[in-house]
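Mind having a look at this structure? Questions to follow.
Omission of a single protein chain aside, the complex is shown with its protein chains in their original locations.
For subunit A:
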Amino acid sequence: MIQIICTLVLFLLILFPVGNYIYHISAGKKTWADPLFDRVDNVIFKSLRIDRSPMSWKQYALHLLLVNACLVAAGYLILRLQSVLFLNPNQIGNMEESLSFNTIISFMTNTNLQHYSGESGLTYFSQMAVIIMMMFTSAASGYAACVAMVRGLLGQRMGNFYEDFTRITTRFLIPAALLVGLFLVWQGVPQTLASNITVTTLEGKFQNLARGPIAALESIKHLGTNGGGFLGANSSTPLENPTILTNLAELYSMMILPAACVVTFGRMAYDTLRQRKAANTKISLSQTDSARGKGMGKEGRTIFLVMSLLFLLGLGLCFWSESQGNFAVENSGIVQPAGNMEGKEVRFGIAQSSLFTTVTTSFTTGTVNNMHDTLTPMGGLVPLLHMMLNVVFGGAGVGLMNMLVYVIIAVFICGLMIGRTPEYLNKKIEGREMKLAALCLIIHPLLILGFSALAVACQSGLEGITNPGFHGLTQVLYEFSSSAANNGSGFEGLADNTLFWNVTTGMAMFFGRYISIVLQLGIAGSLMKKGCVSTSAGTLRTDTPTFAVVLVVVVYLFAALTFLPALALGPIAEALTLGI
């Protein structure tokens, strides 16, 4: 318990300096590192003759999709031809079509659902040129879309996709990945291009040991909230996550960008509102005002509080449930003071495991340091629920975008209840925005429940289920929630490397990512064009604790309306039958 609290408090300490840096990158402000990075960026833009002028939301979305499409094409080719390309010391064959399709969509959409095992499925070349590369580019795409949406909401010009993409990659992702990577190597994560190795053990047996450029993948896997492991068992393996220090580094890496996006949003909103106010009242901006914006501004704080509250509620439930122990172990007459250790590592125990589980599904990374399939029923409900909500911080950028959609819905609902015109950040919310927001909200449950229904209705779907009873349905729900939320963790028991599962989850990932991004940019584009209404006594304030509570209720209400029946048949029924 103390361990979890200390871990989270430490995170807050590093969040503000990093959030501040990301805000400077996003808002195009000066940082101390500019002289170096401006040069790097100029080389890229000049040599490719890329236009750096601002785009409309349609152009922005188009260029995002185009670049993603090019990367997908190149990546697919590499996977299909990997056996004959270089850097293949472990003699790995080409990847089969449906698995390649699934893998390439999975990594481009920042999902990192893996239906292959890295040890036997990918060459070092593919790990680097496809997996690591997409871990950077998918995170940068998500972040770019998020910054563009925030600018739109604030009534600024949307910016240039290439500019945003490059700035976050060269100024944050690559330097941070190098630092974290070196730290991981120091703690024991391998980073080599040499082949796997077989050793003769103390007892005269043989043991095969995996190696490779693991640390390089490991650092960006978390920084970009990607989550796909170099090895099959992901961050639970001692080669990817050998010590408690690497565990903390990986936790913080995956929390930092989504949380920093909220800080960035808050500061940008604060700046804009302050400028508007100054323009209206013709008062010069005072120093005290600028000091107040140093944190994350009031609008940012509301969102941060709501996300934190949702996060802590989930974490509490997961930790409590895991410390109750495993039903089957208890049945065998074994005492479990350490809680449910099935599928967990001794070096992490219950505390770090339940924390990692909640973080990985809240921040939609999808990396695991313990096996989610073997969690207790209520412990497993938490990651499932957080992926269904998809707004508890969320992946790099897109989590904030989803939350802003919920904010719009909450503003609208409040407006109906008290009879005021719904407004957010001085912009009127009208029919067009509401239609787009409602569409955004419907797509996620539609993908999860629709595909789950399909899977349990046909034989090829049912064949994937490996645990009997209610837990089988949970496996199916989890797989599609993970896909649609672009999370990528799994109830790994599911036998999912089949044509059915590769194609259906591939589609869920694709639609879950791109439809939402385009719709959300659409909302921002529509709000951007509107004039500002000035704040009056009749304005519903969105920076108060009351509004934060309303937002939490709205999020849970929508989840309950859409997902409760499915959850009742899965984890809740399992928990009840086991008598918890």
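FYI, a contact is a pair of C-beta atoms (placed from the backbone, for glycine too) under 8 Å apart; a residue touches a chain by one contact, two chains touch by 3 or more; residues count from 1.
Note that contacts and distances are computed from a predicted model.
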Chain not displayed: protein name in its UniProt record ("Potassium-transporting ATPase KdpC subunit", "ABC transporter (Permease)", "Molybdopterin synthase subunit MoaD" or "FeS assembly protein SufD"): "Potassium-transporting ATPase KdpC subunit"
Omitted-chain contact residue, chosen from A:Asn20, A:Gln82, A:Thr123 or A:Thr169: A:Thr169
Absent chain, residues of subunit A that touch it: 2-3, 6-7, 44, 47-51, 63, 66-67, 69-71, 74, 117, 119-120, 128-130, 132-133, 135-137, 162, 169-170, 174, 177-178, 181-182, 185-194, 196-197, 199-211, 213, 215-217, 220, 231-233, 236-239, 242-245, 247-248, 325-329, 331-338, 340-349, 352, 368-371, 373-374, 376-377, 466-471, 474, 491-493, 574, 577-578
